[in-house]
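Submitted below is the structure of interest, expressed as structure tokens.
Only one protein chain is missing; all other protein chains are in place.
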């Protein structure tokens, strides 16, 4: 495995397993001179951490009750409150790791999990809590993304990134009120839909099952020209970034899969004189990306999230020797990943943009 | 722009513009000792080349009538019919470049094209035929993919990759007969649907319009374990590879966006004793990928293709000075990209797999 | 700064400053299934750590008396004593950082140090103990090298790497007795020369001065063929690796700079039937590398080490505003880097070889 680094100039490297001593990573390539507010970084981690409460203070029933503070310790690269240009090492210690919950899975492969593929690839696996393939790994991505956002906010004062749940447990959001997102346990921008999603998820939870979701991400304030054709296009790297998140099974930009049924005369975003924000497109079927580069419009993409694979119903599987058996997964698990994956999506998208923004500084010489 | 190389060990670098002297590239990292059949490579290029006939010998009306032989000249890396381990340089000369067709677009940005973003990023653009952002660039990807396939066929004797059009111009394929694919102008595995697509596309063409499509790709014979968590996962790199192709606006694996509405108990592919092909999954909602690694099952993904942006209707746009204007695009263009993008999809997927197959040789030491 | 990762498949990423909370890093790409003996890794670190005693138990006067245990804490990637294929995160906490010693250098640039260049590049620098440019950073390289050696010992049972001081303070070693190396404070293979070096260094130390050295590294047991032409040749990457170590100002392979005065008929290593070790060369002017690849012979290179720049004599310099001033450097410093740089040289060479050994697994398909 040598795929634990993302980025070319702004680079995030991560390590750590669900039940190891600590998660952590290294952020390299952050320019010097940026003001670093560690509390703000911690806040990003808090949005992702397990066992978070619902905005109304009640237990959030869609997320795991594992109790981790996910406190980041920054070990280098910051001096007197500023980035120095040197690599930022950090750790996020594990504290509430109940290894005993996982003894059964040492011998059997959990359906829908990476157990089988890890074993096939490496011949060995840290089975405790999913080891490296656990969603806990994404805490480090959120840390990396927090630094990326500091850079993006400096480079693009209008920068704003907002992901929200547009579908969960089969229920679709129908309105978009940004202010609602952090007010419900699903991070859904439609208050009424959120309520229905919560009810449906509680029902699913009570049956020991889980469900999928769709999350939409919108990014404002990025100037035109980010993305490096022909292989490191903005959409290409966003797609890599998103599909590298465990539960994500698809991504679409702008009109996405609907484009298949459209005519060119419908799809092409007609252009107009720049408005006060420098915006030159009348519509946004392109999702803010043309030719693999940001076009100055809002960047819009949606990702498909599969149901949490850890469910408590009995499942058919095989053990390490290849024999068929059944298993029931215990432990504390999420029911729907949408609310906790949203900060991860925002983080990975920010990492992509930060890296491409730095690369873009070299695109022309005036 | 420093994004013209794809891969870490098996690396494909490409260059070339639509109306420049030549396209070309370098394939580095192909292991030594492989038998290289140049005719077979040329055949792959022929499947993508413009102005190809329909299988029945008639003019294929969904594709551009630009006349290019797309003949590959291999300049290095092959000796006495075998790969030597040295980089393979190749060129694909341009011959039928009508620069005169493109004079109007020097000053105006074509809606739906990369004209505006290239200009914003670089301050200069080779506007002839779209320059670097032309679909012609993908000829080099097909060349790279042809070498990747030679490697994959050696490593995985059961390897087979097949992409086909499952939707075009709003018409969906309903059956899958692999033998039909190369028998119709859409590369659709459903004979009847193909006929309807052709009719509908002819209608669209006659109005100067264009249409989108969906292509599905299925890959057999890949053993479990390819993919490098956590960022260079198989699905992550396939997503990067696909979204790096100009017209593709979305990708989904296995159950993809449908996963959002499924329960964990439906989605999780239950496991069983290995069958004669080593297959251990009862279903394939995962699309052959778990934890970012191939799981031995068929790898299945679908991509959304936007309508060809070059249409002959009048469009609203702006010129280089930012003033509003209208334009009509002339020249010879595709109506629906599906048939010609299929070899590109197969090529890029093969490049990803070849690179990950080589990386996988280092995953464990016995 | 985005240069804190070394390697393509076996990758070592490091972070940390002299007086920060902790040094650390990530080792990615180590194959799964290797037995990891953490005590052995710690022993490598002990060979580099400051304030180490002379082999006879006396104070080693050529090295700094800063008191650091350099204890490595491994945070991930090892399970039940074996590598899992997942990234290995580690930290080496700083404990004895006397920041007060360094207050003067906040405003002035120390001659021979990286103070000026860091300030010019980043506009900010962590001046405490040299920050990122401190030799302490190399502790992480030694950790990385320890893992590389585990891999190399598995792949090449005859693998053996030995660096020793061949010149220090102007005194040259004249004999080579490998068993002597760890018996004297200079890690010199010539007992008598070592004694003279020690005396001369004590003299230099008493005057507040420092001195340079030459270290030779010999590597046995590597099979022919490691190295990736034309840019990632074995000697090219060893040169990068060595020159990336702070104090090293030159490298030569085999006959090195003497080659300039030789004839082709003298230089060319004549070949012979393979001996029992598979050795086919009669001489070794090439230093074990031909065409950028190991040739099966002993790999031999020498590096030039500049005098430690921290000296207590008064020096002429400038301050941050550009005004001339003088300064005297206080604190605890090495006099001659040779003994402590030797484990770093062995580590970096091992990292290069481990990476190329893994890459070489993909060079041909049989």
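Chains here go by letter, A, B and C, matching the order in which they are written, and residues are numbered from 1 within each.
One rule holds in what follows: a contact is a pair of C-beta atoms (placed from the backbone, for glycine too) under 8 Å apart; a residue touches a chain by one contact, two chains touch by 3 or more.
Owing to the predicted nature of the structure, the values given are computational and were not obtained by experimental measurement.
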Displayed partners of the chain not shown (whole complex): A, B, C
Hidden partner chain, touching residue among B:26, B:241 or B:329: B:26
Residues in chain B touching the chain absent from view: 1-5, 8-11, 13-17, 20-26, 28-29, 32-33, 73-77, 79, 82, 84-89, 91, 121-126, 131-132
Hidden partner interface residues of chain C, rising order: 1-6, 8, 14, 109, 111-118, 120-124, 132-133, 137, 167-168, 170, 204, 209-214, 223-233, 235-244, 246, 249-274, 280, 282, 285-287, 290-296, 304-311, 313, 315-318, 322-324, 359-360, 362-364, 366
Sites on chain A contacted by the missing partner chain, in the whole complex: 8-9, 29, 31-34, 85-86, 151, 154-155, 229, 358-359, 361-366
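Throughout what follows, only the chains that are shown with their structure count from here on.
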Arrangement of touching chains [line / ring / star / complete / other]: complete
Chain whose averaged C-alpha position falls nearest the assembly-wide average: A
Interface numbering overlap (same over half, different under half) for chain A and chain C: same
Where chain A and chain B are represented by their mean Cα positions, the distance between them in whole Å: 27
Whole-Å gap separating chain B and chain C, where each centre is the average of the chain's CA atoms: 46
Rounded Å distance between chain A and chain C, as computed from the means of their C-alpha atoms: 39
Junction residues of chain C - those touching two or more other chains: 8-9, 29, 32-33, 85-86
